[in-house]
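I have a structure here, written as structure tokens, and I will follow up with some questions on it.
Every protein chain except one is present and positioned as in the full complex.
To keep things simple, chains are lettered A and B as they appear, and every chain counts its residues starting from 1.
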Amino acid sequence: MHRIHSVAKYQIADNRNGVLVYYAVLIGLALIMVATPNWNSTGTTSLSGVSSMIFIFVLGLNCFRSSFLFCQANNISRRSFYFATILSLLVLAVILSLCDLVLDAVLGRYPFYEGFFEQIYPASGFAKILWTTALFTFSASLGWMITMIYYRANPWVKVLVSISPIVVITLAGYLHQRTDGVFGYALFVLLGKALGFSAQGPNPYPAMATFVLASMAIWAVNYLLMRKTPVRPY
Amino acid sequence: MILDFDSEQPIYIQLAEAIEDDILKGIMEEDSQIPSTTDMSVALKINPATARKGVNLLVDEGILYKKRGVGMFVTVGARRKVMLKRKARFYESFVVTLLDEAEKLDISHQELVEMIERGLPDE
Partner (left out) sequence: MKGAYLMSRIEIKGLTKIYGDTVALDNVDLSLEGETIYGLLGRNGAGKTTLLNLLTGKTHPTTGRVTIDGEPVWENDSALGNVFYMTEPNLYPQSLRVRDVLKWTAEFYPDFDVNYADELAQRFGLNTKKKVKELSTGYASIFKAILALASGAKILLFDEPILGMDANHRELLYKEILAHYSEKPKTIVLSTHLIDEIADLLEEVIIIKKGQVILKQTVEDLLASAHTVSGEASKVDSYIQGRKCIAWEQLHNFKSAVIFGSDQDRTLAKSLDLEVHQPELQKLFIGLTNS
């Protein structure tokens, strides 16, 4: 336990500067918007949500190698490193969603601004924190998984993984055509359900469940990838 | 204290002899403290166990003695003891080899005696 706590502490400290710079940029953008007369008078702008999701995805992409090697230099087990990584990504997800909440609350007073979450769902407050945390956790875990697959893969698998999105999209397009649009529609409905869009209106809770389940599935994959992971020095 | 690491003698014996040399030369005085085995080990870059073994050799011979909690001391009368020991060995280690070498070089007894006399300081 002691080790997990120490490693998570290191990983969070390691990302501190990145998070600070990220929010400094967001605040800078917010100030520009506020200072510009008639900023986006026709629609609404959001700084939160999507950008933070991408940012934490990048953090996830960078969370593995250097930190893992550092842990190996200190004879820390892969298991402890694994749990510490989950812990630190969760903490980062909570920190980012709280920061987004504050940013949205402050900028929400301006007519041109509406937070990403508010644009989709009619709820707010607690549901919002849970939803963004779940989303960010999923996004960070996805980044972590991709980086782990690349770390473990040999050159052939790397190429395979790299071209897989194209293959999937092409295949989906093909299926869509062959099924006279039924495939695409079914996918659309499924995704809608997963994100809580129903006839009764959007509901953030099913989306939260989806993100949590997806994150856990990724962690299971990462657990397998983590076992016996070799040490590959710089 | 200098050790010759290329010598055929094991290091711990060399260490013991180096300490004896220091006692003979008066660098280590009787009843005074000598460096700890740790200090010797670090200074000479030898394993502490080797240093201990060398020192213990002299402790067994009564040339050094341990004061509990203080350190290692030169026994009173150690200088004489070392001298007697070395003298007993002098014939074996120096005279015999000297004669061997002289024989190889065809040095006559007369020449040998002259050489030794030449080396002796004037009385």
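Simple rule for what comes next: contacts are C-beta pairs under 8 Å (C-beta built on N, C-alpha and C of every residue); 3 or more make two chains touch, one makes a residue touch a chain.
For clarity, every value in this text was computed on a predicted model and none was experimentally measured.
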item	value
Hidden partner chain, touching residue among A:P165, A:G201 or A:P230	A:P230
Contact residue for the chain not shown (choose from A:S80, A:T147 or A:S215)	A:S80
Options A:K9, A:K158 or A:H176, residue touching the unrepresented chain	A:K9
Given A:S66, A:Q119, A:S164 or A:T179, the one touching the chain that is not displayed	A:S66
Those residues of subunit B which, in the complete complex, touch the missing chain	5-12, 37-38, 41-50
Subunit A residues touching the omitted chain (full complex)	2-3, 6-7, 9-10, 14, 66-67, 69-70, 72-80, 228, 230-231, 233-234
